[in-house]
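Below is a structure I'd like to ask you about.
With one protein chain held back, the other chains of the complex are shown just where they sit.
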């Protein structure tokens, strides 16, 4: 009988055995977030950035029904090049396994699997959220609910501006997901440094973030994720005027062509890519590389002493 | 001092001891879903259908404050005939016990109690969901939130068309409740075969559903329920034109008479019953019997080898 338990890549197995810092990485950016052939190149750069900052990368995805923490290079290449790679949220993981599917994990699924694998830090680009018009369509990302019950730090550049950022921040508060800015009190807007909203808390160093991880474990009251919002420096962001114009046009095209649901995010990202003549892609890559570096430094700070995550040391 | 722990009917106690397949059944359909005297007859037919397909039925309800898994025939008769049987969702179970109430369990309560009793499959008619106008009234069934944290397979014919089916599917995605069609990629509309929406996953055999159950346990990331949508064959559905006309009229009557809250579902089911001259009741009964048969076959497939649910074998 098939065993559907999580598989660990060799490098992750070694890191867990030796108590070395590990950073979780998602695969949706590989399969659905970036155009080919940039996706494979960037996936490798993200992993290398984690290594360059002292941690072990654990890219998460599904290969033929096997849920893998720490895909190897062949597996990453497969998710980058194969067609029919499913986009897997937490609810899809068991069904996809039973169907022996190939799949890329979303922010929600990557977070949940990483936490189950006792990985405390996860680097991504932007978080899912509440869609514009959600008060009519009820279209809200599963990322929010999942993060509310998942003990992990998600390093991201805020919420994609194609969503309703204000409503997303309210939902995060309602659901009990912590939000802090990394060296800022302004919530970033993914492509742009300032997304237009204040946040209550600021954290200023990897060591301070590691203290949050330890405090959550020590307090032991079942708190969920910390969204650590890491904005691009203003001189690396997408030009805000270009951003606003591109967003307006993209939303108009969505409405005109009746595009909804899971098709929205890939469509808008492609629209940004074309309209900005590749600048949005370059910004997107800078975001994820910066987040990978910060996540690695947090993982290092968090494993400076044994058992800081409150977990038993793996055998 | 009273002990409020779950009581098990004798047949369920024996089945648990022997590791035989068990199917959970709800009692709201008995007390509130079907008119007397059909309700008692149908309750017995549902249990017999489970037995005919190789599993042991465990109808769940509350008798005088006792929460019972596996009501006996006298107890089923009591819930079918008594007045003042409360409709119990999960949140009501402890209060109703303290009040020594008689009560029928909803989809939410039945699922939660079944999972606590280590029963992996539950057959019902249709799921609760997001009500029309919910963006103003906030009226959304507790079924959805409960299923998000309850490891069980719910075999149903989709969501009752009296609800906002599209919004319900969005909420299930947001909350992380898995949805698959049984031999279909179209989400059924309870009385009608096709409810108007696509679904992402299809499962084709009881064995494949059993694989989902096992994958969820093996992956161990805290995933919730699987909604297995089992549509009626088109030649057994309610005539779609009659269905649409009846629904339109029923909604208009609700608005005219100001009927809201817990009174809505019984009212609309009665309206369907009258307007269709009993056809809706016959369809409803076919749905639940078909679902009971499929659930039993899944339970059998799921207990083909020991401990497939990842639970310890009861002593």
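The first chain written gets the first letter, and so on, giving A and B; residue counts start at 1 in each chain.
The rule we apply is simple: a contact is a pair of C-beta atoms (placed from the backbone, for glycine too) under 8 Å apart; a residue touches a chain by one contact, two chains touch by 3 or more.
Note that the coordinates shown come from a computational prediction; the quantities given were computed from them, not determined experimentally.
Summary of contacts with the chain left out: across B:25, B:50 or B:97, the touching residue is B:97. Checked against the hidden chain, the listed residues B:53, B:124, B:141 or B:219 yield one contact partner: B:141. Within the whole complex, the absent chain has one touching residue among B:12, B:108, B:156 or B:209, and that is B:108. Residues 1-6, 65, 67, 86, 89-99, 108, 112-113, 115-116, 135-142, 144-146, 149 of chain B touch the missing chain (whole complex, contact as defined above).
Although one chain is hidden here, its contacts on chain A can still be listed: residues 130, 135, 148, 166-167, 170-180, 200-201, 203, 208-209, 211-216, 218-224, 226, 305.
Note that only the chains that are shown with their structure count from here on.
Here the CA centre of chain A is 35 Å from the CA centre of chain B.
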